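Below are the structure tokens for one structure; questions will follow.
What you see is the complex with one protein chain gone and the rest in place.
Lettered A, B, C and D in written order, each chain numbered from 1.
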Amino acid sequence: MDVKREMELRDAEAMEEKNILLTSIEKFLNWGRVHSFWPNSFGLACCAIEMASTGNPRYDLSRFGYEVFQASPRQADLMIVAGTLTRKMAPVARRIYDQMPEPKWAIAMGNCACSGGPFADSYAVVPGADSIIPIDVYIPGCPPRPESLIFGMLQLKQKIQNPAKARLIKYGK
Amino acid sequence: MVSDILRVRVSELAARFNGEVEENMGELELTVDGRYILEALTDAKNFADVPCDFLHDLCGMDLGDHLEVVYQLSSLRGPQRLRIIARVERDNPVINSVTQIWKGSDFLEREAFDMFGLQFRGHPNLKRIYMWDDFEGYPMRKDYVIESHEQRAVMRVRKEGE
Amino acid sequence: MFGKGLLKGLSITIKRLYGPNLTEYYPEVKPILPTRTRSSMVLEPEKCISCGLCINACPNQVIILTSEKDEKNKKVLQTYHMNMGRCLLCGLCTEACPTKALKLCQVYENAVYHRQELLWDMIARSKQANISSGKVE
Amino acid sequence: MDALNNLFVNIAAAIRGLFADSHSFGADLSINIIVFIMLFLIMVVAALFLSLVERKFAHWVSQRSGPNRLGPHGWFQFIADAVKMLGKEDITPANVDKFLFKMAPMMLVGVTLMVFGVIPFGEEMVAIDLDLGILYFFAVSSLTTLGILMAGWASNNKYSLLGGLRAVAQMISYEIPLIFSLLGVVMITQTFNLSAIIEAQKTIPFIFLQPLAFLIFLIAGIAETNRAPFDHVQGEQEIVAGPFTEYSGLRWGLFMLAEYGNVVATSAIAVTMFLGGWYGPEFLPGWLWFILKIWLVIFLMMWVRWTFVRMRIDHLMHFAWKILLPLALVNIFLTGLGIYVYDLFIVRIGG
């Protein structure tokens, strides 16, 4: 994303701001969305177990209302790519992502999903899930602690509420 | 560690199939030509007193000029262990399947096929097991070139019914 | 008797229903992690002698460092990057470090929005006070 | 107390009083519309709230706090869930039977709403005081089977179809012990009218006269509403989400609404038939007693839900036909015997 594109986005946001009704509806909907991400139970490897641990009584993801793991992608809002994404699995993962209804988000949990991680050199592994699925938040760690996952989800919440702020971080501002 | 009875039995077996016996880290190792593997394993399974009747592992090896299939034998009823190595040619890696002796060698042989291209004659369902069906090459061979990051990042097209 | 197991199960759940709550309230209450926790890496650039042992120890080519030789023919660290996206957090590099310049730390709030941010500039990171002390805003 | 007790009745009378002729067509129509809207709101709020209560209960059982972000102790979490569902994309997959696919959730909600029509929330607080109330309840609630089968068939998905067929098998089987368990009460009261049945429980709730029937009703009711240990219809670990697999967003929300609405309706019927409806100690108004008792039944259902594991589908059928149905028949027999002996007693001694 370059400066020009950033300006365009700013303009679009400014236009939206003028349309008070739409903006407030959008804000209202976003308020609902950020308080109830229902993740698709998409577990691949080690990180999936840590994702399950996040739902256990000690870390308790449910405090945020995010604990309703849905088996069917049609009912999920968020895809947590938890684990090593292999080339054999990649088309399946993409298909599951495509089946989710908009608005949808994806989190890459663990280094394998971020950029191949320990297995980046392997012949069977996709080096980074972002070449298959648009990823919103990257959570490094091998596997990340449950707190890291919660932090990642809260970061996603911030990103939805302030898209401009999330973009600014990219330029180090 | 290696019992004398087993040593005798293995040397008898080696004499029959023109194989070499070696003792390595307290384990007997018999190397035979790939043609005799079915007979050798059947005999080893039915050794008197020290039957090596549990196929613990089956794997391929790439030694550059030829391929090997390594069979690790043990038993649920005794401490005896035996390693049988079958040599096969690199250009024409055909060897008899042992699925008729141990049904459970099915997956192990499929894996060896997938990784090394070893053709198991008489296997009921010799298809790739780890990689997808239209994958090219045998990744565990030493001359396999791993694709670059960019190539691997491209999503492959999934075949219908795969 | 049939049903005894069912009643036993019901008694366990009702006991737990009124039992204590085990949850750790993470964003409000930060957990105290053991000192050995491997959640991220931290570098003390002053201590680093650019020997390159960490590069050799790393199983996955995570570390990229450049150095220059100064007038006394001693190596001076110029840049030190860690490609966090490839890291296993195994700690082999810290074990190899002769001066303990590279250390593991307990910072676990590492989530970022862009993949490029996973290439950590360790020298710049070490200057952020909050990282080395293990606390984040 | 009386004022509080008859609060809603008085409101209705006041609205009628606004019209010149309090029993004119206009007055009836407007009252009915208001009642309809009220019932719909009751169902929606109860179902949404119940979905949260279920989560909360599950969390308490497993020693955690549950949602705690929105509102006091997270009790407003369901609003966020509902808002989110409103804003979701509505996907109609390519190969579905579009008409049935879109009809199914609406039908299910409509049917659930129809059940609410005959529930007496308090003295004279019933939308339609049918003389054949119980029969109506059975007739209408068995239509949910059709809605679920429609969803399963129209989705053109094997998991959905399996779920739909399971629903048919399970719900039709459990309908029978459900009906038979209530016959005992009907035999005692000699009426199908729900209000009259509650009137009959002024002295003693029927749970003490018909404990076996209550147990059968509870079990069959759990099965009718597809909750664990009988949640085969959407057994998540086997058939993903059953008939609802392909539904997204609001349509799926409607299914959830219907499911929880059914739970409330079934509990309400249990309260009406066995727990003495609106009768209770005088310090609370009748309609509040009714609601509290509903929550008691729901608590029982939840407790069972979060303790037991799912039964197998053939055991489920055996249980309905070989255990519950004979028990229900035994109950009817015993009730008949009891009435006979009681009559004899009254006639010989009391009379």
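What we mean here is this: contacts are C-beta pairs under 8 Å (C-beta built on N, C-alpha and C of every residue); 3 or more make two chains touch, one makes a residue touch a chain.
As a convention for this text, contacts and distances are computed from a predicted model.
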{"item": "Protein name, per the UniProt record, of whichever chain is missing from view (\"ABC-type branched-subunit amino acid transport system ATPase component\", \"Phosphoribosylformylglycinamidine synthase subunit PurQ\", \"Cytochrome aa3-600 menaquinol oxidase subunit 1\" or \"NADH-quinone oxidoreductase subunit D\")", "value": "\"NADH-quinone oxidoreductase subunit D\""}
{"item": "Chains still shown that are in contact with the chain withheld from the display", "value": "A, B, C, D"}
{"item": "Residue touching the undisplayed chain, where the options are D:His73, D:Lys158 or D:Lys322", "value": "D:Lys158"}
{"item": "Missing-chain contacts mapped onto chain B", "value": "24-25, 27, 29, 54-57, 59, 61-62, 70, 72, 74, 76, 79, 81, 83, 102-108, 111, 115, 128-132, 139-140"}
{"item": "In chain A, positions touching the absent partner", "value": "41-46, 48-50, 52-53, 55-58, 71, 83-84, 86, 88-89, 92-93, 96, 118-119, 121-125, 142-143, 145"}
{"item": "Chain D residues that touch the omitted chain in the full complex", "value": "58, 61-64, 158-159, 162, 166, 228-229, 231-232, 235-240, 306-315"}
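Keep in mind that, in the parts below, only the chains that are shown with their structure count from here on.
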{"item": "Between chain A and chain B, centroid-to-centroid distance (C-alpha), Å", "value": "44"}
{"item": "Separation of mean Cα positions, chain C and chain A [Å, integer]", "value": "21"}
{"item": "Multi-partner residues of chain C (at least 2 other chains)", "value": "22-23, 25"}
{"item": "Residues of chain D whose C-beta touches two or more other chains", "value": "62-65"}
{"item": "Interfacial residue positions of chain D with respect to chain C in the complex", "value": "57, 60-65, 303-304, 306-308"}
{"item": "Chain C-touching residues of chain A, taken from the complex the two chains share", "value": "57-60, 63, 111, 114-118, 120-121, 128, 130, 135-142, 144-148, 150-152, 154-155, 159, 166, 169-170"}
{"item": "Residue ranges of chain C touching chain A (in the complex, touch as defined)", "value": "22-27, 31, 39-40, 59-60, 83-89, 108-118"}
